[in-house]
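Complex shown without one protein chain; remaining protein chains in place.
Going in written order, the chains are labelled A and B, and every chain counts its residues from 1.
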Amino acid sequence: MSGESFLFTVFAAATCLSAVAVVFSQTVVRMAFWLIIALGSTSALFFLANADFVGAAQLLIYVGGTLVLLVFGVMLTASGPYLKIATSPGEIVLGGLVGLLFLFVVFASLNGVEWRKPTAHSIEAGSQVVAAGNTLRPLGLSFLGSRPDKDSSTDGNVLTPGYLLPFEIVSVHLLVVLIGAAYLARAKRRAVQPN
Amino acid sequence: MMFAAQSIAEYFQRFGGWQYVIAAIIHAVLLVHVFAVSPFAFIWLERKVSGRIQDRLGPTRVGGLFGWLQSLADGIKLVQKEDLCPPAADGMLFRSAPYIVCVSSFAAFMVLPFSDGWVAVAADCGLFIMLSILSLEVFGIIMAGYSSGSKWSLFGGMREAAQMVSYEIPLAICALVPVIASGSLNLGEIGGMQRGWFTNWFMFHDPFTFIAFFVYFVVATASCKRAPFDLAEAESELVGGFHTEYSGMRWSFFFMGEYASMFAVCGIASILFLGGWNTGLAPIDQALYAARSAGSDGTGGAAAIGYLANVIGAGVFAAKASFGVFVQVWLRWTLPRLRIDQVITTCLKYLVPISCFLFLGAALWPILMVAGTGRSTWNSPIGDRAAEGLQETREGGGDVAAVSASGVDLGMNFPRINEAELEGVVR
Partner (left out) sequence: MTADLNSYLFVGAVLFVCGVICMATKRNGIGVLMGVELVLNGANVNFVAFSKYTDLGLDGQVISLFVIVLAAAEAAVALAIALNFYNNYLSIDVDRANKLKG
């Protein structure tokens, strides 16, 4: 077994097991804990797949940002210590069965597909950039609207457009979300306890 | 022979496929030593400095005149303590929280270069990886606060969460200011660009990086939850904050994590702003650099001297980072603690706008310099330094070259791309 396969097995197992643990945990903070493990090992899988920048972004934005926000939300909405809103066992069993069935369908269809292998040409042009794991500069260039990896592979006179427009749209979207979330979450009247 | 190898993995070549595993284990063991020894040194430093500031002697008994074994004695004492878990706590989370803190501050050392090429993982986005791993530490603290089942701990955890979420923003923006000047996120490359006189350090690159250094240092102090920003463990209000319920080794893991991450953020500061492993005196730097390059090609004596030059570099780096830690200790025993609302106000109303302004200014500076004086920097152009450093770090690569469009150095550092790729763009 090669080193890469060994590391892959370890992190894939950690990802899958903690994802299952998220489903079966009852308190929200434990769910958050298992979610951290799941997302952290996913980022390790990204590092293994030569996507250094995506892995680091996953750690910084997802684990360090989004999940802290979620745990913060848990603390703000808990009416007592270790808030537990239990799902009835029947629902868990039903959910588990449907999930297993769904997983089976997904696997069956995954194995049925013959994925297109990279051609020699595209390996030479595109994947070479990815292979080293140092995708920082190609990624930055593609966000600026230039795609050196694609342009040298098509060897025509057509320049491949990069991701400048989506990048700008996402930036504006983030700003809108920032304002919108601040507006939605501001303190308002509190409902009186019903019953 | 041993010094001649480019990396540890190369030295173990004869083990075939296992060389990377052996190299990884050796890297990890070396880093564990840095991680374990530096807190011991800094805890002793903290005690000594606090003693002197308060007109006391500090530890004097354990281990001779200066009490330098005091931390070890404390450590042994803490190992012997009972490991308590309060009945109100959520056991699993309570027990695992210290490990999250410890692991996340330890893993950050993975991409921190201690000298030229002395780094466990030379990643191209090293700074980004380092900041992202350091940002995980807060999770352990929130977990500890929440799972202790005590209101003091919960308050500490909540404060820490609010503080970290807000201070991460100026921290990242301030770290980006020298990155704009250097055009690289690779910590090794950034360090290599600052060789020569200390005016080449990015701190003196332009007025914005100069201010950014001080803003970064304040924010880094806050992100290590050090006084005057240590609201998460404010003992006058919250008993012990998030670690109120902890005892023994688990308690000490929090502190190992804290001191290690102090060293980590000061290490980032020393590489980004203070020249990293470069001494700042051009003749010495040049001699060390020559010794290193001779060492990396040669064998025997030259290699040993090159190795020695790297040891000196690591010493210089450690001295700069430790000085940063000393200043943090000094601040802790000099300034009174802020209130939590003052801490958040300082960040959101002052530090975030200031760092955004610095970011904008650093981006505009080279353009203004070119418009006013016709050159992009007031000292030697970074493009030249980067090209030199590139030859040094990427020797044998051959296909990588520093590219500046149409031969004009605008002071903006164009990304380095393959010649084949460049042809595609030009066409």
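Basically, a contact is a pair of C-beta atoms (placed from the backbone, for glycine too) under 8 Å apart; a residue touches a chain by one contact, two chains touch by 3 or more.
Nothing here was measured: the structure is a model prediction, and the numbers come from that model.
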Among shown chains, those touching the left-out chain: A
Residue list for chain A contacting the dropped chain reads 1-2, 4-5, 7-9, 12, 15-16, 19-20, 22-23, 28, 31-32, 35, 38-39, 42, 45-46, 48-51, 53-54, 57-58, 61-62, 65-67, 69-70, 73-74, 76-77, 79, 83, 85-87, 91-92, 95-96, 98-99, 102-103, 106-107, 110-111, 115-119, 122-123, 125-127, 129-130, 135, 138-139, 142-143, 147, 149-150, 163, 166, 170, 173-174, 177-178, 180-182, 184-185, 187-191, 193
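Criterion: only the chains that are shown with their structure count from here on.
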Centre distance in Å when chain A and chain B are each reduced to the mean of their C-alpha atoms: 27
Sites on chain A touched by chain B in the complex: 2-3, 27, 29-30, 33, 36, 40, 52-53, 55-57, 59-60, 63-65, 67-69, 71-72, 75, 81-82, 133-138, 140-141, 146, 148-149, 151-152, 155, 157, 159
The residues of chain B that touch chain A in their complex are 17, 20-21, 88, 90, 92-93, 96, 100, 123-125, 128-129, 131-133, 135-136, 138-139, 142-143, 146-147, 149, 154, 157-158, 161-162, 164-165, 168, 185, 415-418, 420-425, 427
